[in-house]
Structure formats: C-alpha cells, structure tokens
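For this depiction, one protein chain was excluded, whereas all remaining protein chains were kept in their positions.
Going by the order they are written in, the chains are A, B and C; count residues from 1 in each one.
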Amino acid sequence: MFQIRIHGRGGQGVVTAAEILSVAAFAEGRHAQAFPSFGSERTGAPVVSYCRLDDREIRTREPVMVPDAILIQDVTLIHQVDVFSGLSATGFVLINTSRPAADLGLEDFLAHFAGALATCPATELALEHLGRPLPNAALLGGFAALTGEVSLSAIDAAIRERFSGAVGEKNSAAAHAAFDVVRGGVSARPD
Amino acid sequence: MTRRPIRFYQVGSFAVGNRLLEDEERTVQSDAKRTNSIDSGHRACQGCGEALGARYALDAAMRATNGQLAVVNATGCLEVFSTPYPETSWRIAWLHSLFGNAPAVATGVAAAMRVKGRDVRVIGQAGDGGTVDIGFGALSGMFERNDDVLFICYDNEGYMNTGVQRSAATPPAARTATTEVVGPHPGNVFGQGKDLPRIAMAHDVSYVATATVADLHDLEAKVDKAMSLHGARYLHILVPCPLGWGSASSDTIHLARLAAESGLFPVFEAEHGVVTSVTPIRRRVRVEEYLRRQKRYAHLFATEPATDVIARLQAMADANVARYHLVNDETANSDLEA
Amino acid sequence: MDTPFAITLPVGTSRANHTGSWRVERPVYVDRLPPCNNACPAGENIQGWLYAAESGDYESAWRTLIEDNPLPAIMGRVCFHPCETTCNRVRVDEAVGINAVERFLGDTAIAHGWSLPGPGADTGTHVLVVGSGPAGLSATYHLRRLGHRVTLVDGAAQLGGMMRYGIPAYRLPRAVLDAEIARIIDLGVEVKLNHRVDDVEAERVEGHFDAVFLAVGAQIGRRVSVPAGDSSRIIDAVNFLHAVADDDPPLLGRRVVVYGGGDTAFDAARTAKRLGATDAVIVYRRNREKMPASAEEFEQALGEGVTMRWLSTVSSFEGDRLMVEKMALNADGFPEPTGEFEELDADALLLALGQDTDLSLLEGHPEVTIDHGVVQVAPSMMTGLAGVFAGGDATPADRTATVAVGHGKRAARGIDDYLNGRKTILPPKHDLAAFENLNTWYYADAPRTRRPELEKVRRQGTFDEVIQGLTEENALFEARRCMSCGNCFECDNCFGVCPDNAVVKLENNRYEFNYDFCKGCAICVAECPCGAIQMVPEKI
Partner (left out) sequence: MLAQIEGSKAIAEAVARCRPEVVCAYPISPQTHIIEAIGVKVKSGELAPCEFINVESEFAAMSVSIGASAAGARAYTATASQGLLFMLEAVYSAAGLGLPIVMTLANRAIGAPINIWNDHSDAMAARDTGWILLFAESNQDAVDLHVQAFKLAETLSVPVMVCMDGFILTHAVEGVDLPDQENVDAFLPPYVPRQVLDPDQPVSIGAMVGPEAFEEVKYLAHLRQLDALALIPRIATEFSESFNRDAGGLVRGYRMEDAETVVIAMGSVLGTLKDAIDLRREAREKIGALGITTFRPFPEAAVADALRSATRLVVLEKAVNPGGRGVLASDVALSVPRSPLSSVIAGLGGRPITRASLEAMLARAASGDLPAVTFLDLDEAAVAAERARLADVT
C-alpha cells in the first residue's frame, strides 16, 4: 500500500488533489482511497487530505499515520504544522515552492531523511497556465514524476475528468509542466 | 371582494341558503348533497366552532376541487375528536402525522400528487397552537417556498385540546389554565400577539384571508378564491370554543359574529401582501358586548369592573377598525355613541 | 385498499357513534304564531301568503289569503292593518307593507280573473244572511264553501254595505268592490236587495232558514243636540257619504266643518273637499294622540288641505256662524270645557260622532242580550237566540271592515257547527313568535317600499284612487321583507350551522333532526332567523 498525505490550506484544492490522485490510480486498475481530514476549518486554515493506493482492497479507515509521500501545497506550512509526521524515512516529499529546498530551513528534517524531496513552483505554474493560484493539479503532475506511483497520463485523464473543458485543459498543462520540472530536478533520492 | 353579491332576498346574503335562491347563490352548506367532510358522530363538544369551521371550509374546498382534495391535519382537538379508533368522522382523504408538521406534510403530499400527475389539491389545517406556535416554522417554510398548499388555521385562541392553555393566539386578558385569574394582572398578558394573517402577508403569498364561522358566504367565497389560486395560501378562521371561552354552546356563531362586529377580529383578504378587501362591520358593537358573554373574561366584569383593561381591549378593536377600514360609513350602524 | 390496523380507518365510520346520547335538551321544530297573523282581525295567515308571494307564485299566495278572507283587493285598501303595527320588522327597520302586498294580490286576482274555490258539497241547509257588508259577504263566502245554501238580503239597492256607502271611492274604487262581491255571488247565492228585515224570527220561519247571520252594521249616525238655526245645514256624515255613493251628493257650500275624530270624519272632510269645499275643518274634542282615526287617513287628509281644530266642541250653529268651545284634557285625559269660545264660518256641519245599529229586527226576543247598543254573542257568534248569529258592527268589537270579515268567517264556522250539532271549539293558538325568538342578524337590510301617492293636486277634485298599488317588482320585494316570524321559511340555517350534521334536509326543503347525533348545543335555535326551533328538555 502506498499512502499519501497532502497538506495545504483551505481553498487550495487539497481534498480535490487527493480525489484526483485516487481517480488516476483507479484508472490504472489499482484500488485507491481518498478522504479529507474532516474539520471545521475555513478558507485559509491548514488542512490535510489523504490518499491510499494499493493493488488489493483497501479496508482501513484510519487517517494516514505513516505516509509514503507527502505533498505540501503551501510551503508556509512546513514550520507551522508537523507536516513530516510519521513519514517513512525512505518516503517522498514534494513541496510547492519556487525556492530551492536548501532555502527552506529543513536542515533538521533532512538530516534524518533518506527519501526523495522535490520542490516544484506549482503556484507559479498554475498562474501561468490557469491564471489562478491553484497548485493542486500541477503538484499531482509533480507527484507522478517524483513517485512513479501513477502515470502522468492517468493524472492527466483524472484532471480532465474532474475539470471539464478549458479548465481541465489548463490544469492538465500545469500538471505536465510540473511533471517536467520535478523529473528534471529531484533534489535528493536514494539510489 | 370575491363574494358574489346576492340580490336582496330576505336572508340571502347572510343565511346558509334559501329555498328561492339559485344554486350558485347558496352556500355549499345548504346543499343536501354537500360532502360533510367531517361527519356526524365526532366527539367534539356541544357547539364546537372548530368542527363547524372545518366542515364549512372543507366542504367548500371539496366543491371547488370537484372532490379532488387531500387534507393534512395537525394534532389538536380537531384531530382527536374526529379520529378516535375505530371511528373516523372524515369522509375525505385525510392524513394526520404530528402537531407541528402539518404544513410540511402537506407540502409532501402536494409534491407527491404533482409527481404522480394527479390534479389533487392539498389543504393543511391546524388549530391556532399548531399554526402560530409549534407549527409556525413549518408553516413559514411552506409559505416561503410557495408550496401549492392552502393552510387553514382554525383559531380558537388557545390549547383547548389539552385543557385550555395559552397559545400565542390567546388574546390579552383572557383567562386560560396557564394565565389564571390571579395576581395583579389576571388573565393573559398584553403582548403583541402573533398576528398570523399579517405574518403570512409578509411572506407575500398569493392569498391570505380571515373569516369566521358567523359569515358562511364570506368564508366559502374565500375558500373558493383560495382554491382558484396556486402556491401557498392562508386562511385564518375564527372558531369559538364553548369550553375554552366559557360560553354557551348555542353562542358559538353569535360570538364569532360579535368578534368581527366589535373589530377585535378583522375580516379581510389580501393578495400578495396587500389587503384587497375587508368585510365591513355591519352593526358595530363595543367589545364589552363580546367579552361579557365569555367566562374567560368574567374577571373584567367583577364587582369592580376592570375598565382600564376593557378600554385597552376596545383600543385594540379600534386599532383594527382603523387599520383595515372596517367601518364603512354607509353600513355602519354603530351604537358606540350610545 | 389494504389499510393497516387501527392507524388507518375507513371514512365516515363515526356514524356508529351516536352522540345524541350526550343531549339533555332537544331541539324541535315549531310553528309559532306570527304577530301579524295574531293581530289580523280577519284571521289571515299573513306569513303564509307572504311566503307564497315571496316566490312570485301570486296565485298560491292569493289562494292562501282567501282561505280566510275573500276580499283582499278591498282589504288591501281599507284595512287599517294592525298586522303592520305589530310586525316584528318594526324593530329592525320598518314594518313589512303587508297591506300593500295584499292589495297587489287582490288586484292581480281581479286582473287575472281568478275565481274563488267552488262551493262545498250541498249540505241541504239554508242560511239567511242579513246585510251585505264585509261581515255578511265573508259569512256568505265561508258558508258556501261549507256547502250551505245562502240567501243574502240587504236593505240597500246595491251590495257592499258600508264598504260602498261609507268608504269613499277614492279609497275604494267601485270596480274593485264590485269585482270582489261578484266573485262571491258567483258561488251561487240568492240575493235580495232593497229588502229590509224587520223581524228576524218571522223572516227565518217564512224562508225556512236553518240559521240566520245578522250583519246589519251600524248605519245610523249618532246625533248630538247642537243648538242650531233653521237655516243651518247639519248633516250626518254617514248619510252624506251614502248619498255621495248613490251619486246624489247634497250641496254643502264652500266652508264645511266636520265634527268628530274617527275615520268617517276624515272620509267626510276629504269627500267634501272633492265636492268643491274650499275649507274642510275637522273639529275634534281631544288631541292627536287620542284621536281614533288612522294615521294614514289623517296624513292624507292634511295633505289634501283638510285642517284640524283640536280640543274643541261644537256648541252652536247659527246661520253660517259655528261656535266652538275650547276644551282642555284633565288629569285622566278626558276633555273638559274651558268656557272659551271661538267662531267659525261654516256653510255646513257634518256630524261624524259615531254610528249606532238598528237592532229593531231582534225586538221581542228577551233571550237576545243587547248591551250598549250592540248584540252580545258567544264565541261562535251566536246570539242568545238559537240559530241566530250576529257579527260586524252590530256586535261588540272594533268597527272595521277587517273585523267584520273575521266575524263572517267565525260565524260561518259557528253556523256550521250549529247545523251539525257540534259545539264550537276555537282552535288553540300557537305561542306567539316574539321578537326575542328571532335572530334578525340574518335579515338583509331593506327599507319598506313606499306606495306611490297620487300627486296632491290630482286628488283635490276627483275621486280617483289616492293610493296606488305596488308594481310586481315592489310587491315581490316587499313580500321578501317578511321575516317569517315563527315559521320555517327554508333558509337552511339549521342545516348549515349544526356542528354535528344532525339536521337532515328533506326532499321538500324542510328539515328534521337526527336525534342519533344531535348533542343539543342549540346553535340551530340561536341561529334560526325566524324562531321556528325550540329546545325542550329530554325526559330523564
């Protein structure tokens, strides 16, 4: 089972990202489960969503406690919330930022982290392609590049399923761009 | 006014029927083949105004709809005395669920009929408690959505079913079991009351009317009018209660008449929030004439009459007269100067 | 339908629950005596014929009317209608114009030539009726309907009695009078005119009459002694009117004084005006309140220029100088002389001080009691002399045509009882329909229709009828003002207002109570407009 936790702020499409990711995996014949952390938070507050991918039926309903991957849609959260909680030492981290990872003040975390960490200017890509600062679709492109758990084409299809017409088109373009960025610039990865 | 004027014939304008009137000039109640929506054998008190009001309104609605009518009844006297197992007095399609939900249940029935493609009209009905108090939220919702329901309130000004307690429709100074004749201000408080016809008008529904069991032609004309329209409609009928009012069983209609003729109960109709006609007072009386016949006001007429309270009640009547222009100079036969 | 136990019930099942057992009093339909019927001297079922007239069925109305009174066109003109005085509608707005509707029905009957119901099967008995005034004609009519043969005799040249010879034509056109009399005679009546009966017993024996009805009226003008000169013209008003009726009016001059305060005084004064008098002055010893003449006559007379001299008596009449003494009412309301005198110019003095009856035909029969100039009768109208009945002005009662008609009816029934060997028992009267029994809320507001009056100018010189009849529309309207006191008129109120549907509406538009369900609330009683329902205690 591959478990993903997505951190962001209310209004950034955190829940939608988990859902699209699950749809993409589902399309590739896998079992997938996406669900939000249910809160009373409103726009702007830190929120979390989860996604599990597996080749067999997913029965558990507990929150993702030990994620294999973490997507951080809002970089400002990394010092406010324990975004890395339970992360597998060999897991994945994808952070939405235009800054290099080295500039993020994550020295303590990186000291114990043997997984792969990537940054991706998803908001900028979204602004570029979509015209709105909604980084979730773009980050999913980055996720595909970073983890290989789902294909970019499945992400692309799921995005288009979720957003019809031009909006789907533009989100898809952002995801493709992010995919390229991440594939070219994974900053740390074992082996 | 929707009421058809009847060329003078003895009692044609006021009585139930008359052998010489054309059928369309008679009330539904004069028809030997009327529905008798609520039939004999019900367990209402002698002289029950509510049983009468319900039959008046529903028989008229049955005629207006060619019998394609379904009625939803709130809990209350009317429901209890009409349907104690194993007998029902209703001759119409009738449904009772709860005290506070009749407007919503009626909405559901109307929706079902629409879905089923049936041209069945729906009436919700309740006493004043089920209308102005516990059913108020549901009623307001029904109004606001403009559901295709005529809601009828049979107002007897209190919770008579449970032993005469105060409702938001109980008039000031009236004695009830929860506004007893004790303390410095015996009887019910002087509040704003809950004037549901006006509240209904504020919902801008297509039709709002008041009526009493004392003026059958007027009442039936209003039911007819209501049934000629669609959307949410409201009819508020004053139905005196001999038990709760402490009045003679034979006085039921008379008291309803005095309530209107004193101005305490304005009889009018409104469309889309605007009063379109009033039934003018024919022979205006002072409120005392109405109050004195009811034991619930007996404390006002003790050895030391409560003239200040009576004056406040008269002021309420006067305010209604002014608000609704109830006194038409030509018809007024006022004894108020006396 | 498959319905769940107890929760869903088949309609109308509560009719198994007989709530009538709750009742301690039960409503019953009653017929109360309407005050108009009660007040009608002719015993007319006024409410009954108005009821028929309300539907526009004037023939039924007329037929109901003539059950009691065969002279509606006449009564519709000359009756002083005590019915209207007692009419309960007075307390709502104004009395129902009963008299006007009666006249309308009478006139309509004449116009349509409706005939009276045929005579009853011949009984083989024969009755002599003496006098063809309203009492005699009424008795004749009712006797014929009962199958008795009638011989009607009158001393005058024409039938009608005081209706012809006392009531001026402007109040009662002769065509109307003749039509209604003829209708009665058409029932098969032997008539003898100019036939004066001097001895009733002799007449009876001679004619083999089984019974006699005396309706001789009061035709003798009462005289007072007025000191008068030879040249002064003093005439009995009765004789004056009779002469006018015979188309032989005496010359009165231009200034006429009438002495008296009854209707005859006014008839005389108004007739004098019509004959050309410039002044017609009525001298009356008491005041307006005490005057017996009808208000209508009074108002009409004043309208025609008749003037009044109240609280005055005539003390002498010399030449054209008439001396009157002023009177004052004492504490008891009686006039007393004051000693003050006034002079009036007068060409003639008509005396209208009342009439007396000529009862000479009863002389020699001590068993007949005559008191105050009138013959005393039993409730059957029989005098002390077996088989001899009397009525009208000759008997103790108000001297009106309507009273006489009523006497005629009662006498006919009394005679019928007598001839059949029955004791006369007057039927019990129903309880009066008092105003308090009514719920007048229900009656529409409707003022009385005014009978149009001829322009005053036209009345001065002619004997054209003063009061015009109602149009049909007005008559119908007026009939429908009747509140039907004490008698169901099928308004459906009881049927409508019963909270327990315990009133059954029958095929004939009447109702009955279903005591299985009536709880005895009495709303039907309270809301019955006409007071035709009464609560009576249940037997416990």
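The rule we apply is simple: a contact is a pair of C-beta atoms (placed from the backbone, for glycine too) under 8 Å apart; a residue touches a chain by one contact, two chains touch by 3 or more.
Note that the coordinates shown come from a computational prediction; the quantities given were computed from them, not determined experimentally.
Colleague: Kindly name the visible chains that come into contact with the excluded chain.
Modeller: Per the touch rule above, the missing chain touches A, B, C.
Colleague: Among B:20, B:95 or B:298, choose the residue that contacts the chain missing from this document, as touch is defined above.
Modeller: Hidden-chain contact among the options goes to B:95.
Colleague: Which positions on chain A touch the chain that was left off?
Modeller: Output for chain A: 15, 18-19, 22-23, 26-27, 31-36, 38, 40, 58-63, 65.
Colleague: On chain B, what residues meet the omitted chain?
Modeller: For chain B, the residues touching the absent chain are 67-70, 72-73, 79-80, 82-86, 88, 90-98, 100-101, 103-117, 120, 137-138, 140-141, 144-145, 147.
Colleague: In terms of residues, what is the contact footprint of the unshown chain on chain C?
Modeller: Within chain C, the residues that touch the unshown chain are 1-11.
Criterion: only the chains that are shown with their structure count from here on.
Colleague: Could you draw the chains as nodes, link the ones that touch, and say if you get a line, ring, star, complete or other?
Modeller: Shape of the chain contacts: other, as it matches none of the listed patterns.
Colleague: Per-chain C-alpha centres versus the global one: which chain is nearest?
Modeller: The most central chain here turns out to be B.
Colleague: May I ask which two chains are joined by the most contacting C-beta pairs?
Modeller: So the pair of chains linked by the most contacts is B-C.
Colleague: From the centre of chain A, which chain's CA centre is farthest?
Modeller: Farthest chain from chain A, going by C-alpha centroids: C.
Colleague: Counting only Cα atoms for the centres, state how far chain A is from chain B in Å.
Modeller: 65
Colleague: How many angstrom lie between the centres of chain A and chain C, each centre taken as the mean Cα position?
Modeller: Each chain's C-alpha centroid was found; their separation is 113 Å.
Colleague: How many Å are there between the centre of chain B and the centre of chain C, using C-alpha atoms for each centre?
Modeller: Averaging C-alpha atoms per chain gives centres 49 Å apart.
Colleague: Please give the residue numbers of chain B that touch chain C in the complex, ascending.
Modeller: 8-20, 26-27, 29-30, 32, 36, 39-44, 46-49, 51-52, 55, 82-83, 85-92, 94, 216, 242, 248-254, 257, 283
Colleague: Contact residues on chain C for chain B in the complex?
Modeller: Result: residues 6, 9-19, 22, 54-55, 441-444, 446, 477, 480-484, 489-493, 495-497, 499-502, 505, 509, 514, 516-517, 519-523, 525-527, 529 of chain C touch chain B.
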